[in-house]
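Every protein chain except one is present and positioned as in the full complex.
Just so it is clear, A and B label the chains in written order, and each chain counts residues from 1 on its own.
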Amino acid sequence: MIAERWINWIVLLGFVVLPLWALFADEPFTITLATRAVILALAAVGLNIALGIGGLVSLGHAVFFGLGGYAMGILAHHAQTYAPLELGPLVIEGTKSMPIIWVTALVTSALAALVIGLLSLRTTGVYFIMITLAFGQMFFFFSISWSAYGGEDGLSIYVRNDFPGLNTLQPIQFFGLCLAVLCLALGIHSRLRTSPFGLALNAARQAPERVETVGLNPMRLKLLAFVISGALTGLSGALFADLNRFVSPTMFSWQLSGELIVLIIIGGVGRLMGPVIGAALFVALEHLLGGLTEFWLVWLGVILLLIVLFARGGIIGILTGKAGPNV
Amino acid sequence: MSEPVLATRNLKKAFGALQATDDVSIDLRAGEIHAIIGPNGAGKSTLIAQICGGYRPDAGTVHLAGVDVTSLSTAERAQRGLGRTFQISALAMEDTVLENALLGAVGHARKPWRLWGAVERDRSLRDRAMEALARVGIADLADQITANLSHGQRRQLEVAVALTLAPKAFIMDEPMAGLGAEGSKVMTTFLDGLRSEAPILLVEHDMDAVFALADRISVLVYGRVIATGSVEEIRNSREVREAYLGEEA
Partner (left out) sequence: MSTILILEQVLNGLQFGIMLFLMAAGLTLIFGVMGLINLAHGSLYMVGAFAAAAVAGATGSFLLALAAALAAAAVAGAIIEIVVIRRLYRAAHLDQVLATFALILIFSEGTRWVFGSFPLFLDVPSYLSGPVTLPGGIQYPLYRLALIAVGLAVAVFLWWLTARTRIGIQIRAGENDREMIAALGVDISRLYTLVFALGAALAGLAGALVGAIQSVQVGMGEPVLILAFVVIVIGGIGSIKGAFIGAVLVGLTDTLGGIFLPELFKLFMEPGAATQTGSALASMAVYILMSLVLIWRPTGLFGARA
């Protein structure tokens, strides 16, 4: 059995070595795949805070992914058409600057998570799952019917946005930027997990009545976790949109919400690097199986079923021999 | 006599046709252990839930340190000084014993919104948690996963978490269950000393412990308090013998 700490470092090292190899071997597509994995991992790291620590089975995290994507799409769209966004007396200039886009994505998705969380956390269990799924669908249909930003067709952005001091048009530089953001998010997760808040949140998942009897409100703890979680997933949405230079309603789709949970469960739920391992495997499977058969999702379904029924701790659970938290 | 630390007045709660508590008025005075006894289904659990905020009573009030807390949530009552242990352990089973005690310390210090800094490195929280574990005699188990504890040890941890809160009143739901003879004796001695710190409302099936500890006993039958009095009074009450001890008068 291998210690979890070693697995974590090996995975991170892989994310540094593989793209560098691809750079020298002149395989830019591999860098793009690795970037995709890093961004999906970031989205799942966000979800893992709500799901893995707080036990909140959110089937609507695509809302935040999509909001982040549209934050990028709308700001960049106004910048590339030189037409400011006019909201009554408020006039907002578009921008191609990633830091501004990121802050917008974080704030928008945090606010959405606050409202959705306030409503859905009035309930627990199955209700919570169905309600978050329903809110996801609400944003999906809204984005389809709101034709100002492309409706069903989505929005194309011609040139990737800028980050001060970097040339983001170079795949390896954009990859490095995304990896740095991912590491930051992993740092947040690991700090949060051991903080007083993380302790209380983790207890609220296991024994909410206990948390109440020490004078804390489990619902508020979960709400904050949901907001932080939504904000991080929102940030990943902005990066994902920048990777593809395209946003569309599919970023809001329920399949995406499901896939984010799948990533976490493949890697190991509640584990720091669970989402990262899951995302890497998911992208690898998508690429390898997708090359063999058009119907690779059948095999993903089978793998997922086997993991749920026989290997609850995911890859990390198998490697370390420890089942991990029970969500 | 001074005002009771905890007082219920005319508490009523019905589930459909079943009157789980009927007009229950109980006082818990400073420095005492007040035991609630009664057969299974007498309404003891419902009474505790109403005192601690799990159920809203249909009628009646709960006062803690002179303040009406009837409309407050469980968490708000805990903040005002109600320290509770559960009959069926409600602990974070995946966490260590220390982490469970730390949770109490975090609640007592009202620090749940600290997102940064490891909780185990916070000296004041850690000292408070370790002290509570030491007082109930499980400091050596601090790094054990709670799920691996015996039932008796979980009882001790329940009490330790309540201690970290430094409450004005303890509500203990069967702290002796599963302890065994030796453990019961240790817990009895411990609770005996604890009453000077804060009074204890004790629900307990272990009659030896109740008779050894209680200053007063209330007998709950079919949701009603049929008698309240000293150990001697309850032992000798004909009504209690008939209704509860099942003896022919």
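Following the convention adopted for this analysis, a contact is a pair of C-beta atoms (placed from the backbone, for glycine too) under 8 Å apart; a residue touches a chain by one contact, two chains touch by 3 or more.
What you are looking at is a predicted structure, and each value in this text was computed from that prediction instead of being measured.
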Task: Touch partners, limited to displayed chains, of the chain removed from view - done: A
Task: Sole contact to the chain not displayed, among A:70, A:135, A:240 or A:282 - done: A:135
Task: Absent-chain interface as seen on chain A, which is shown - done: 51, 57, 59, 119-120, 122-127, 129-131, 133-135, 137-138, 141-142, 144-148, 254, 258, 261-262, 265, 269, 295-298, 300-302, 304-305, 307-309, 312, 326-327
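We take it that only the chains that are shown with their structure count from here on.
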- [ ] Could you give the separation in Å between the centres of chain A and chain B, each centre being the mean of its C-alpha atoms?
- [x] 43
TODO: Quick one: which bits of chain B touch chain A in the complex? Just the residue numbers, please.
DONE: 52-54, 73-76, 78-79, 82-84, 86, 90-95, 99-100, 102-104, 106-108, 110-120, 122, 125, 161, 164-165
- [ ] Flag every residue of chain A that touches chain B in the complex, lowest number first.
- [x] 191-192, 194-200, 202-203, 206-207, 209-217, 221, 224, 325-326
